[in-house]
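Read through the structure below, which is laid out as structure tokens, and then see the notes.
All protein chains but one are shown at their positions in the complex.
So, subunit A:
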Amino acid sequence: MSSLSNAFPSSGVNVPGIRMVDSTAGVLGIEWIEGQSVRKLLPGGAAEDDGPEDVDDAALGVGVDGLVAPEPANTSTASSLNTYGLSIDELMRFIGIEIAKMHRIDVIHGDLTTSNMMLRHLESTSTAELILIDFGLSYQSTLTEDKAVDLYVLERAFSSTHPDSEPMFNSVLAAYADTMGKDWPAIKNRLDDVRLRGRKRSMVG
């Protein structure tokens, strides 16, 4: 962990700063991010899917946890994003750029999902910045394979959480490609391989 966080300041990857480490007690104190999870800012990721529901009970409450305005998903998503002065496409570019910066210093996140990204207001410029969080499964690797799998994990998280996310993820990849430059073609080829891997089908059971 410490070697990873040491790699960040010079690379410009936005991550929570470390405030305190007590390795004997196993305590890590990190910066509080005043912001919101990217999952909640995108269609389909809001609390709507957390609520209890049952075939027998139509009048159950919805598990809104206070972060999302009680309005239909699309408008609440758009308005939450508006408070950051961002369009969905710009947010996707942020994500792509941030991941690329991280991969350029050979850090693999290991658990890239929209829950592990936060958006924070920048008071100075009245814009926002994207912060990658939860590096509990991260490691360092120069392998194209590991970077491609990292992207694939995010792609799966998008497709399973946010309906019709394909154009969104394509913007992430476009921004990632721009930032990675000459390293991109190799990663893209590997990503295509990773997508084909495994059983994209069920077997007997």
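By definition in this document, a contact is a pair of C-beta atoms (placed from the backbone, for glycine too) under 8 Å apart; a residue touches a chain by one contact, two chains touch by 3 or more; residues count from 1.
The criterion applied here is as follows: contacts and distances are computed from a predicted model.
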Omitted chain per UniProt, picking from "TBC1 domain family member 15", "NEDD8-conjugating enzyme UBC12", "N(6)-L-threonylcarbamoyladenine synthase" or "Translation initiation factor eIF2B subunit alpha", is "N(6)-L-threonylcarbamoyladenine synthase"
For a quick check of understanding: of A:12, A:29, A:85 or A:163, which residue touches the chain that isn't displayed?
A:163
In subunit A, positions touching the absent partner
39, 44, 46-60, 62, 64-65, 68-73, 76, 110-111, 113-116, 149-150, 152-153, 156-157, 159-161, 163, 197-205
